[in-house]
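Every protein chain but one is kept in place in this view of the complex.
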Amino acid sequence: MLKVYLSGEIHTDWREQIIAGASGLDISFSSPVTDHGASDDCGVAIMGAEPNKFWHDNKGAKLNAIRTRKGLADADVVVVRFGEKYKQWNAAFDAGYAAALGKSLIIVHGDDHQHALKEVDAAALAVCDDPKQVAEILRYVLTGELPA
Amino acid sequence: MLKVYLSGEIHTDWREQIIAGASGLDISFSSPVTDHGASDDCGVAIMGAEPNKFWHDNKGAKLNAIRTRKGLADADVVVVRFGEKYKQWNAAFDAGYAAALGKSLIIVHGDDHQHALKEVDAAALAVCDDPKQVAEILRYVLTGELPA
Amino acid sequence: MLKVYLSGEIHTDWREQIIAGASGLDISFSSPVTDHGASDDCGVAIMGAEPNKFWHDNKGAKLNAIRTRKGLADADVVVVRFGEKYKQWNAAFDAGYAAALGKSLIIVHGDDHQHALKEVDAAALAVCDDPKQVAEILRYVLTGELPA
Amino acid sequence: MLKVYLSGEIHTDWREQIIAGASGLDISFSSPVTDHGASDDCGVAIMGAEPNKFWHDNKGAKLNAIRTRKGLADADVVVVRFGEKYKQWNAAFDAGYAAALGKSLIIVHGDDHQHALKEVDAAALAVCDDPKQVAEILRYVLTGELPA
Amino acid sequence: MLKVYLSGEIHTDWREQIIAGASGLDISFSSPVTDHGASDDCGVAIMGAEPNKFWHDNKGAKLNAIRTRKGLADADVVVVRFGEKYKQWNAAFDAGYAAALGKSLIIVHGDDHQHALKEVDAAALAVCDDPKQVAEILRYVLTGELPA
Amino acid sequence: MLKVYLSGEIHTDWREQIIAGASGLDISFSSPVTDHGASDDCGVAIMGAEPNKFWHDNKGAKLNAIRTRKGLADADVVVVRFGEKYKQWNAAFDAGYAAALGKSLIIVHGDDHQHALKEVDAAALAVCDDPKQVAEILRYVLTGELPA
Amino acid sequence: MLKVYLSGEIHTDWREQIIAGASGLDISFSSPVTDHGASDDCGVAIMGAEPNKFWHDNKGAKLNAIRTRKGLADADVVVVRFGEKYKQWNAAFDAGYAAALGKSLIIVHGDDHQHALKEVDAAALAVCDDPKQVAEILRYVLTGELPA
Partner (left out) sequence: MLKVYLSGEIHTDWREQIIAGASGLDISFSSPVTDHGASDDCGVAIMGAEPNKFWHDNKGAKLNAIRTRKGLADADVVVVRFGEKYKQWNAAFDAGYAAALGKSLIIVHGDDHQHALKEVDAAALAVCDDPKQVAEILRYVLTGELPA
């Protein structure tokens, strides 16, 4: 079984596209919590309010790290998608974290981000711009079949 | 001796500020190549031109990785500074890489980036906004002396 | 599946509270032997009496370490609870052991221990005072659901 | 050269006793910051005040961890002394951390703490109650000479 | 269960011979994509054409590495067969990669390659020239039975 | 599930005693090939005769190492029994190998070997002389139950 | 200081070219024994003759591995050159070994070997065909200076 962690952008349905495209394959997918509000507020919701925004965010980010670190540590393949908007430093952080663990990295982004992502792309085993290609990659990796 | 790698923003003199502020301490500093042009073009300058921008950048990013990976691997402490401008995904990538290697992380950034950097900050042992504070941290770590 | 090791205090039912609170989740819990008498005397009960208290305890502590080390090594998440009484150095030892292995740490203690546990808390991804919160954390980590 | 980290109790001169007793040996000693006040307040002194005691302590404990983690990671031998007073959970945490890294542990404590420290002692290669014995151990380890 | 990765030559049916010979044993076999054309062109077929042969091959080799690295990382035993023809540097690369990971290596080759493969053979736990022998080795390793 | 590797002496039924004594427990046992003749001759039986006794033995010992290394690498607990006769250097070798991997060691031997095995015993978490005690240890480790 | 291991082809002066081209840089170079005859016969010359060519070579290859493994393990950068002639499987083996250890790989070969070396090149951070380029790479990595 191939364990694949889907990191990065949370505002489009790219994870669903990959999972659908990879249907029938022996893959176990995992991903961060993709509900933006829950992800931002989880720390204080469970462990108590913080008046200071830094600690509000710190509590949440650490709690999310319990899930993220397990996803990254268990994965054979880490897919990181960079979207059009936002800083997405957590996505690049995950890519670096995965690279240091020796995971196989697949990076997904549009052409406009090519230069800014050159160091991230240079650590990857595959770079593409369409989630459909990720599904094709996973299918090839597991079965040797190429798209028609 | 403490080995400190200074990653991230390359358009201000923050590295010089830290090194000056840490004068007299038993520290060995290292950093990426900070000449933007050389860093961008090193791959093709040495190994031959590439008509395609992706491979132009890929050759350079990999060559720079020889230096970056050694700096990160050898370091006890990795300082990552995020500046005002640009995507700086390589900085976040280095932070993630260092975190996975168990390095002590110090993150430097202004308040405006606080929310976007919450996952990176959550992996750090110190977060501040002024390079002078990094020098004070290093002095305290090595000597136990606090700023007057 | 998430593997969770429940270390520390053995005189209240906090483990049962967490396990009950986490019912329905895909978690495998483990814990040390919580029968105080058996835990103290296991070494001599199986391998023969020792007139010297140090070796009596040494035999038992090592035998218990077979279980403890496996629980810590296998775990994704290590929860360590500090109770009101006793020195509980084995709990802090487990926390340090887990931290060095890179496990996600959740620390549970009352406010009165806050200052004395600051180094332990600083290594944790979550700190709380109520076992119910641990169950909520585990639920969020696995499902993304926050308490109502 | 033998690298020895001296962790634990900071209110007596046991470190100086060991260092004096080991004079002439090829040893590099390191230790945490032993100025109690500086150690408690270093975080806020450098990185800004925190109204909440938890975060005040958290900032300091993390900053101290930069020094502590390097001391532990670099050491061949970790000596941990438990004194008469205080909870000393950071000492037990360091012992667990060192054990997980496979360091050679020497534990120093009085008889009254024997039962409470049995798990910590069980992970050690030497247990004694007098700093003078630690110096004798280090001398024997390096030279093969036993005390007269 | 024993996990066995079958690396190397892809132009004869040696993998099938081993799998058939090992029938009934608790073994999970894996191998690279053995369709030469698909293996060569997979990168450009999925991620877009490259006019330059180097990058055409680079894209494919990296994509294949996702499968290869997982096969090698998961394996208990890595079998590498060198055939009569071609350079087969990828086979020797896999053998070195597996050796550095501490995997048990079985090397299969004819006598004519003996001297040229002496460094590879020297890292192996078994060297033979017939796939049938590999099946016998696997049967012995799992059951203790020797061929009649 | 607890994975236990049973190394060492192959001329008495101590393995069977432990397995019987541990019946009903969630343990997966493994062991070397215990057929002395097969173990000695396996290399040449499969890979061809060697006129020189050293290489005859070398071929066999390496082939057996495929099984032994997997057993040791997969184990949570390694039990090593030293019998009355023979040099049994392979048993001590396995004990050292397991110790370096951080496995929990249980050593079984009679009193007459106590002094000669002191370094091996010093690396163990339990030392006893009767296989029945090993079964009791395993039962306690998994269930917390002590022998009546 | 940068530690560089120069693996591969031993019939031309490429090592000397690199070392000369890197003069003045803070680099420590190491390499295998490059005297072909000594390298082939070292095992039997020291440890006694072997009538069988396989064991003659095996003894030598293992003895050379003492040097090779240290060179690879200590290196920051591993340069592997493939020449025009011979199988050079040991070069590819070293490349795989270095890749698995996470070393920065630089591969040097002529165009005619491009397709056959695609898997090896895909694991490298730099690929070139002239030793002079390796010296330029090392100079850039250490000083940031590009060739005029």
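Here the chain labels run A, B, C, D, E, F and G in written order, and each chain numbers its own residues starting at 1.
As a convention for this text, contacts are C-beta pairs under 8 Å (C-beta built on N, C-alpha and C of every residue); 3 or more make two chains touch, one makes a residue touch a chain.
This one's a predicted model, so the numbers in the text were calculated from it and none came from an experiment.
Engineer: Thinking of the whole complex, not just what is shown, which of D:9, D:40 or D:136 touches the missing chain?
Structural biologist: D:136
Engineer: Just checking the interface: what residues of chain D touch the absent partner chain?
Structural biologist: 2, 76-77, 104, 106, 124-128, 133, 136-137, 140-142, 144-147
Engineer: Could you please point out the chain G residues that touch the chain left off the display?
Structural biologist: 33-35, 38-39, 41-43, 45-47, 59, 62-63, 65-67, 69-70, 73
Engineer: Even though one chain is hidden, which residues of chain F still touch it in the full complex?
Structural biologist: Residues of chain F in contact with the hidden chain: 53-54, 57-58, 60-62, 64-65, 68, 82, 86-101, 113-123, 127.
Here, only the chains that are shown with their structure count from here on.
Engineer: Taking each chain's centre as the mean position of its Cα atoms, how many Å separate chain A from chain G?
Structural biologist: For chain A versus chain G, the centre distance works out to 37 Å.
Engineer: Would you pick out the residues of chain G that each touch at least 2 other chains?
Structural biologist: Each of 102, 127 in chain G touches at least two other chains.
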